[in-house]
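Step one of this worksheet: look at the structure below.
As you look at this complex, bear in mind that one protein chain is not there, while each of the others sits in place.
Naming follows writing order (A, B and C), and every chain is counted from residue 1.
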Amino acid sequence: MSKVRYPSFRTVLEKGGPVRVAGAHNALGGVLAQQAGFEAVWSSSLEVSAARCLPDASILTMTEYLESAVHMQRALAIPVVADCDTGYGGTMNVAHMVREFEDNGITAVCMEDKLFPKMNSFVGEGQSLLDTPAFAAKVSTAKAVQSTEDFFVIARTEALISGLGVDEALTRCHAYCDAGADAVLIHSKAPTNAQVLEFLEAWDGRRPVVVVPTTYPDWHVDEATRAGVSVIIYANQGLRAIVSSLRKTFEAIYQTGDSTQVEDLIVPVGEIFELQHLKEWQKLDA
Amino acid sequence: MSKVRYPSFRTVLEKGGPVRVAGAHNALGGVLAQQAGFEAVWSSSLEVSAARCLPDASILTMTEYLESAVHMQRALAIPVVADCDTGYGGTMNVAHMVREFEDNGITAVCMEDKLFPKMNSFVGEGQSLLDTPAFAAKVSTAKAVQSTEDFFVIARTEALISGLGVDEALTRCHAYCDAGADAVLIHSKAPTNAQVLEFLEAWDGRRPVVVVPTTYPDWHVDEATRAGVSVIIYANQGLRAIVSSLRKTFEAIYQTGDSTQVEDLIVPVGEIFELQHLKEWQKLDA
Amino acid sequence: MSKVRYPSFRTVLEKGGPVRVAGAHNALGGVLAQQAGFEAVWSSSLEVSAARCLPDASILTMTEYLESAVHMQRALAIPVVADCDTGYGGTMNVAHMVREFEDNGITAVCMEDKLFPKMNSFVGEGQSLLDTPAFAAKVSTAKAVQSTEDFFVIARTEALISGLGVDEALTRCHAYCDAGADAVLIHSKAPTNAQVLEFLEAWDGRRPVVVVPTTYPDWHVDEATRAGVSVIIYANQGLRAIVSSLRKTFEAIYQTGDSTQVEDLIVPVGEIFELQHLKEWQKLDA
Partner (left out) sequence: MSKVRYPSFRTVLEKGGPVRVAGAHNALGGVLAQQAGFEAVWSSSLEVSAARCLPDASILTMTEYLESAVHMQRALAIPVVADCDTGYGGTMNVAHMVREFEDNGITAVCMEDKLFPKMNSFVGEGQSLLDTPAFAAKVSTAKAVQSTEDFFVIARTEALISGLGVDEALTRCHAYCDAGADAVLIHSKAPTNAQVLEFLEAWDGRRPVVVVPTTYPDWHVDEATRAGVSVIIYANQGLRAIVSSLRKTFEAIYQTGDSTQVEDLIVPVGEIFELQHLKEWQKLDA
């Protein structure tokens, strides 16, 4: 409970080496990711909306996504990268978003070039994108209103998700870098990383590249790094593990009629207290 | 996403049969409990505070506990029983609490007779209790300000937790029933349910009894029912399963360098979409 | 502090007689409007955003507007009509909006046919509107997802604001009624009520008409009623009075060097206590 301090995402990235980021939806998930070694935490809009049992479709508001990101960051010694969807509307919304996240201590945000309201990238095909200059304007607005040098803006293109191909993805990412993006995120939900590799081969390295290997889980961090990736986001595996685990736990208790059987699968209460930093807090009352 | 409607906790209880309640800290956990068969969900203050990595010690505010309970209830077809700690202060705070929870659609709350700020019951020994008349006044205030007949107030005694013995627990529970409590919760963290059984034998049955078998997980629902228990709360097994599962998942990804190994342990993304009721939502745009 | 109960906006409207609604941004303003005789309170997005010193341009989120509306409603014995801008996005956002406002006890909402993100109607000229079928779809979605019969949806056209003329306003309002709107709001910022009168003459009375006479303040309630108006919203006079009054008060204190001079212009502290229902609350501790 001693004041947790954290470096900015930019600082972490500049240390070199691949930066691995784990998706989470609350402080507890973020802290467990940090304990496992991850260098940053992704405040995933899929996870945050799923925790509410609502679609990842701009249904929850910036207020709610911001709150989740801030709750994570306050508990962490590593930076949060906030998944900010489309920037929550138009240019003014992006300006407000950057101010709110930055003022609340978030050091990196990611915006994508889909239309508002957005739909999760794994749903359907051929989602419409904002035209390139309009999204570039969002990026330049974000950069213009940030108040510290450190603040980091990732521009994410959904060109591959929308079936527009690698050339379109490259064109967009160049435009976003021209507009001031600090990194680009190239997202693909193809069953392999082939298109992403094609993108990486053609990329001139002017800005770091971020990937999200949800559908090509076998892409090893070392291979990705050699291919030119700087940041890898494991965006939702934690959430999917939780669903699996809660299902089993609740079913076992309900069906067997007591909780004996699950005792070996769950951590003791004392481990919860440790995650709550209870001993440090209790010293305040000594 | 079709409007979820739910019966009040009182209605569920009056159906007869043991009512089993699973602890959760967000809507997702509540829905998975519901799917497993549980009849109600406990918005556990231990879980909600642990999700923030803060102690279960009246650090989070009523606003935050209320928000968690409401987020759960909105996603559920079964009632939430809100763990309201001490009622968040004095008599006026209890009145405000009842109004806020009831106005937000919560149909049952539970208050305990510890002092504010409270400390989690599994921490230390001999925690101080509010004197009996003062807590009874809280109970009668809660009952006086509720605006629907259905609203249900559970009075929880920590007499056994505080080492005061079964007689004190009985005296207190009688006083709380005299003050209008709709049920009593007898909490014990002894390694067996012996003291709770002693309480149940002496209890005259004027109001239903609620138990929380965290430290005696082998107490079968049928045995408990025969012993006179009406409601069993499995208060934190879900949280403890999550910690166990997230640890393994994050460590496996970080240590192996990719997420292949965890693919078999986590649900597919499509299952997340189902929990988000995505198809029903999409029909709105058709 | 005794439980404040309120009729739905539909109930108030069905009583007959003109319904006058005062704009507010917090519970205090709402209560003072109620004390003055108003039949309902308008949770004005201009007021709520101005209270934050942010533009009325979809910068604040649904979460924040909802919270303001709910804080008002909880303190009132008359209904709140929630100014919901464009419905906060697309069709799914409208569905979520209706559920959230209705679940929180709001009985009437108003949506307008501008594009998201919107800009305040008094800013600039020729703001773009959503096409009629798309906005009608929002209206029908709103009506389809409401869970009580009482819930009331006002469809507001900005046709006159956008310079599209009375015919377009009529066409749109007819379409919105076909889609299920419970009332229509015809907004105009012309220096006189001429266009609104023209609209009223041509209106067939199938649904009640709501007006907002900000720029034609001399339109008497009796005249408006005779012209066919059912509801009059005095949307922002309260806010504008507050700015005027606070300016004078703060300047007087700062410039004179003490607060003697303002004593006659401000209510005594005891009047604040009455607005807080202090005596009723204190009875709880007796």
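Here is the rule we use: a contact is a pair of C-beta atoms (placed from the backbone, for glycine too) under 8 Å apart; a residue touches a chain by one contact, two chains touch by 3 or more.
Here the structure is a predicted model, which is why all the values come from computation and not from measurement.
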Chains shown that the absent chain touches, full complex: A, B, C
Residue among B:Asn93, B:Ser259 or B:Gln276 touching the omitted chain: B:Asn93
Footprint left on chain C by the chain that the document does not show: 1, 20, 22, 25-29, 31-33, 35-38, 46, 49-57, 59, 71, 75, 120, 122-123, 213-214, 217-222, 234, 236-251, 253-255, 257-260, 262-263, 265-269, 271-273, 275-278, 281-282
Residue ranges of chain A at the interface with the undisplayed chain: 1, 3, 5, 74, 90-92, 95, 99, 103-105, 141, 145, 147, 281, 284-285
Contact footprint on chain B, counting only the chain that is left out: 54-55, 57-59, 61-64, 88-90, 92-93, 96, 116-117
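Just so we're on the same page, only the chains that are shown with their structure count from here on.
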Chain contact graph, described as a line, ring, star, complete graph or other shape: complete
Copy pair chain A, chain B: interface residue numbering same or different (half cut): same
Gap in Å, rounded to a whole number, between the CA centres of chain C and chain A: 38
Separation of mean Cα positions, chain B and chain A [Å, integer]: 31
Per-residue multi-chain contacts in chain A, two or more chains: 54-55, 57, 59
